[in-house]
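Data block below; observations after.
The complex appears here minus one protein chain, its other protein chains still in place.
== chain A ==
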Amino acid sequence: MKQRLLTTLTVLLLAQQSFAEDSLLSAETKNYIGFGAIIGMLLLFLATLLVLLRTFKVLTKAVLKLQGYTKQQIEAELKPAKKEKKPKSEVWQKLLSLKPLSEEKDILIPHAYDGIHELDNPTPSWFMVLFYGTIIFGLGYLMVYHVFGTGQLQDAEYKTEIAQADAAKKIYLSKAANLVDENTVKAVNDPAAIAEGKAVFKASCAPCHGENGQGVVGPNLTDEYWLHGAKITDIFKTIKYGVQAKGMPTWEKQLSPKQIADVANYIISIQGTKPAGAKEPQGEKETVEKLALN
């Protein structure tokens, strides 16, 4: 038995070491494995103890038999008569510090208010535990945040949250192909990208620029006149950062770089479509080179 335990321990320890080296497993997975190992160990202990208990019983029986006890005597020795169990409700009443109703007259306060009597019951002990418990919690809470300084107040908590998020984002973006920005964006005529862009346009841009880019509050996007440049990099930049003075919001926080690029490509694709109700031209004349769809 002892040997078995030792082997298990060694295996677990070794296993943990190998997990540590394996960077493919995330910290979370490792945690789960750790918990699993601990629970597994506990279960093993339990099983061992049960087996031991059984062994002792068998041994006792054998020893008693050797000493000349009869079978009945042995049974009586091993299973002493159980104490009378208290009725369940009584246990319950004790737990709640309740006195039986029959004793109520002893604790009745004689004075009555408009016929209302009061009992002189003590405050239930569980209630006092709860009360003192919350007071200790409250004091502890204040200590943690304002005396020991171990708890983070909101400004510090915010910094931590942002730092963690930035780190996670960096790792993700280094893997994903989502690194496009206003310097690297390329005009493409990929129908899938343009369709994506169209969907985003309908949802986010149409209220101001019109369903077909004809212009409503915002300018017409289908004519040859541009306020902030007609190059794909310019359009990308206008969408990403917005133009505060003219009421164009920034979309950096709402659209991913890929989505912004798609919308920019969609806008190029609708050049010269002359939709109904087009707004009058604004800005400089600038021709956009439209790539033929392949």
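Convention: a contact is a pair of C-beta atoms (placed from the backbone, for glycine too) under 8 Å apart; a residue touches a chain by one contact, two chains touch by 3 or more; residues count from 1.
Heads up, the rule we're going with is that contacts and distances are computed from a predicted model.
Participant: UniProt names the one chain left off this complex as which of "cytochrome-c oxidase", "Anti-sigma factor antagonist", "Sugar ABC transporter ATP-binding protein" or "ATP-dependent helicase Lhr and Lhr-like helicase"?
Facilitator: "cytochrome-c oxidase"
Participant: Touch as defined at the start, partner being the missing chain; which of A:R54, A:K71, A:K94 or A:H146 qualifies?
Facilitator: If we include the chain that is not displayed, A:H146 is the one touching it.
Participant: Which residue, A:G40, A:P122 or A:G277, contacts the hidden chain when the whole complex is considered?
Facilitator: A:P122
Participant: Considering the whole complex, not just the chains shown, which residues of chain A touch the missing one?
Facilitator: Touch with the absent chain occurs at residues 98, 101, 104, 108-109, 111, 113-124, 127, 130-131, 134-135, 137-139, 141-142, 145-146, 153-155, 157-158, 161-162, 165-166, 168-169, 172-173, 176, 178, 204, 207-208, 217, 244, 246-249, 253-256.
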